[in-house]
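Here's a slice of the assembly, chains where they normally sit.
So that you can tell them apart, the chains are marked A, B and C in the order they are listed, and the count of residues begins at 1 in each.
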Amino acid sequence: MKAIVMVMLKPGVLDPQGKAIGHALQTLGFAGVGEVRAGKVIELELSESDPARARASAEEMARKLLANTVIEGFHVEIAS
Amino acid sequence: MTKREVTPALAREFGLSAEEYGRVLAIMGRTPSFTELGIFSVMWSEHCSYKSSRVWLKQLPTAAPWVIHGPGENAGVVDIGDGLAAVFKMESHNHPSFIEPYQGAATGVGGILRDVFTMGARPVANLNALRFGHPDDPRTRRVVDGVVRGVGGYGNCVGVPTVGGEVNFHPAYSGNPLVNAMTVGIAPRDRIFLSAAAGVGNPVVYVGSKTGRDGIHGATMASAEFDAATEEKRPTVQVGDPYTEKLLIEACLELMATDAIVAIQDMGAAGLTSSSVEMAGKGSVGIELDLDQVPQREAEMTAYEMMLSESQERMLMVLRPDRQDVARAIFEKWELDFAVIGRLTDTGRIVVRHRGAVEADIALDPLAEQAPLYHRPTADTSKLPLLGEVADPAGLVPALLTLIGCPDLCSRAWVWNQYDSTIGGQTVQRPGGADAAVVRIEGSRRALALTTDCTPRYCAADPEAGGMQAVAEAWRNLSAVGARPLAITDNMNFGNPEKPEIMGQFAASIRGMAAACRALDFPVVSGNVSLYNETDGRGILPTPAIGGLGVLEDAGQCVGLALRPGLDLVLVGTASGWLGQSLWLREVAGREDGPPPPVDLAAERRNGDLVRELILAGRVRACHDVSDGGLLVTVAEMALGGDVGATLLDAPAGSVPHCFWFGEDQARYVLAVADADAILIAAESAGVPAQRLGRAEGTHLTLPGGVSISLAELRAAHERFFPAWMGS
Amino acid sequence: MKAGVVVFPGTNRERDIAIALQAASGRRPRMVWHGETELAGLDLVVLPGGFSHGDYLRCGAMAARSPVMGAIRDFAAAGGHVLGVCNGFQILAEAGLLPGALLRNASLRFLSQDCHLRVERADTAFTRHYQPGQVFRAPMAHGDGNYFADPATLDRMEGEGLVALRYASPEGAVVPEANPNGSARSIAGILSPNGRVMGLMPHPEDLVDPLMGGTDGLPLFAGMAEALAA
């Protein structure tokens, strides 16, 4: 079972990387791009076969290590 | 990778000529296996065999009483006193840096670090010599950004200060940037580790990262046999892992403090193949490898793939059998892979087994001895006629502003500010502070001085003079901080050696370098050759990059280039006003023309010896050699460095002002001294031409005739280019 | 003063710190491996700079969760002094021993240059050899030194005097031009509420010898040596 953990800066935390990407996209001529946020994604191969338990475990990993909850929020998706 | 039938056509795909493949058949006495063909093809590649360059490299002087190991080992080793040795080398990662600038440059730094710590030295300094296409070429920015980030990303993380280097721009490098990385390490002089294997039965041990399908033989990438499925598994760009390298450094140095290691060699180009073949070959023993034991990152790797993989951060060692457990414990502590993958034999052959089958069985002697060696035809390099008179279209101050702000001369702070230059706490002269970086040896007063130099536009106009000049400038930069120059490493970057004019450039550069090395007692102890630097049939400028190393007995005696108020300025050396191939001619007059400044090696030696003597006698407060841009640029750089202005005297009677101030005559230094008269007397008695130039004072650079420019304006011009170009 | 210097895999400024501690106290610090949990007998624990665990994921994230950190937490709770420099600061923040977090530099580039620091608190074991308001020079070398905390936390820290050092001009002006990495309120170094844990991004340990261009960083180590003399 695969868990995908997406970690993004919380709203309110300045995201210079997102801003720089937005700026670069504009320079490249892409129109209609509003806010850009940059984050991390971590794909985990889990031996767990129950989706709910896999999710719970990935969420605990995010809380304990993958995200710094002072500045980041996270979101878990489970794929099979 | 699926095995394919070995045929002459496949051999050609692997980069072997028909004649070379004939030799393979003769050595083997049969058709080689797929893996064997792979081994021959990488061992006989230009990169591993130096088949086009070897005959010329032999002409370089490599000996001196202080040389402990010259070319032939992983890096050069020189005695620096106090029972210590400096271990150093420079290496190119040109092609990978164009494909993927960040990873190409990063893995270049990683590779040269391994060459140095594999000999038992703790790396203490990195330098990087970079050449890029014209800034107006849209590709250049991305390459510069990636390369600088990559050099910094790797060096900063492993914790080795990056203390110097150079950056040039020229359209000839547009499709072919040069990334030459240099590492310097320090080891006890009686604890140098070599790669010659010994002791039949001794275990062959693999340590470091796991093996993946990284960077396997470029030639096979073009194979028609690739389909969509193999496309995914396609040989990939090597990604560096500086964290693992840092652990590898610590683990290796910890093991080297024991008596466990018989021989050690990093896995660089052609990975397991070249390391095992070279270790066994040098030790005149045989070697057996069991590839099932190789730590693997990916499933289903074949023998061919494992033998040719260029995965990073790996080393091969031969250990004393009774010390195997000690070694394993150290590598496990550092969380690195450790695997016994073979043993030494007395057969004189390399035998590779995988999944119960013998995948390769080759006699080592002929593999090495019958490697191709080419005396490729050389064309004479033509010399350009002397420049006639060139009128000054601009005036001194505007020309100075143009020069000091041009990409080849402007401040490189944007570059070096991304490199950790102080880590280790031993950096006495940081980038920009002096002509050479100075790094103290921890726990002593002794210090190393380090520099990289080459002026490719001189080399293109006259490769022999250019090769000579590059060595002379490195020697001069070391002398300018007060160091005793000891030896050089070189990185020969050239175009396609099959073209006689390119081979002619190569041969002439070597001639010039050899002459300079001999005259200056400055032997070559290590180096690297990078050929085929061409895109669409257009070669780069011939670029024999020189990395110089010198020693200071007392780091406190070195000088930087920053002026201080109240000092007199003195020029050492002769100003003939040589404008051929000068930056003034290119940037101000708009011409790239004429022969480069001639190098008078006797004058170099005499002038440099005097300058060093004066510095060590404590009679010089600041010193800067005169190179790109000429005298006025030199003085301006010293003024900016110390944030103090200067008032300059008239150019000597009979000289043309713009020639005097912007000519690029060699063998020159500007000294800032408290007592110019005494210095002039010392120079005269040494038979060295010297003259008073002016005085450091105020907030402006004031030229003869009273025209002046503020330091603030100069600084703005000097510091504008990089941040503006890179957008921060 | 008995000092311990913690070494994580990837730490790379432990030698620099050891040299500075020895210069100031005359005593060699003990090197503490990240797997150790015994800190008894130490007066000071220093977490040096580097790229612990490669700084992969987030700077200091993995080191903050290693065994030695439990011991350091207890050591701090029992009143021990802890100094985190650069990566050490990042680790202390990740471990929650200091508030806030260190984000990518605003320029998105690694920055290796000298900066000037204004001393905001001179009454701590770390800063006692500086004068309040004094400005000193220090090298810095980091890619993630942009100090962040939410406004309420920042206000509380200011109120409690937990800001130890700010980036400033050589003359001592705290202005945006002198803030190299975008740190909130130009914060370069902070303290725990009891003043015994300090984190800072720059490297005073690399400026403790006239040969390296100055001794501006020495008072930090001399101050600790005096305050924590056993």
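We take it that a residue touches a chain if its C-beta (ideal position, glycine included) is under 8 Å from a C-beta of that chain, and two chains touch if they have at least 3 such contacts.
This is a predicted model, so every value here is computed, not measured.
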Whole assembly, copy number of each distinct chain: A x2, B x1, C x1
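Methods note: only the chains that are shown with their structure count from here on.
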Cα-centroid distance, subunit B relative to subunit C, in whole angstrom: 35
Between subunit B and subunit A, distance of the C-alpha-averaged centres to the nearest whole Å: 41
For subunit A paired with subunit C, centre-to-centre distance based on mean C-alpha positions, whole Å: 30
Two or more partner chains touched - positions in subunit A: none
Set of subunit C residues in contact with two or more other chains: 107-108
List of subunit C residues in touch with subunit B within their complex: 9-10, 12-13, 15-16, 19-20, 49-51, 53-56, 107-113, 139, 141, 143, 203, 205-206, 208-209, 211-213
Residues of subunit A touching subunit C in the complex: 12-14, 16-17, 20, 40, 64-66, 68, 70-71
Subunit B residues within the subunit C interface of the complex: 149, 152-153, 156-159, 241-244, 246-247, 334-335, 413, 416-428, 430, 440, 442, 555-556, 728
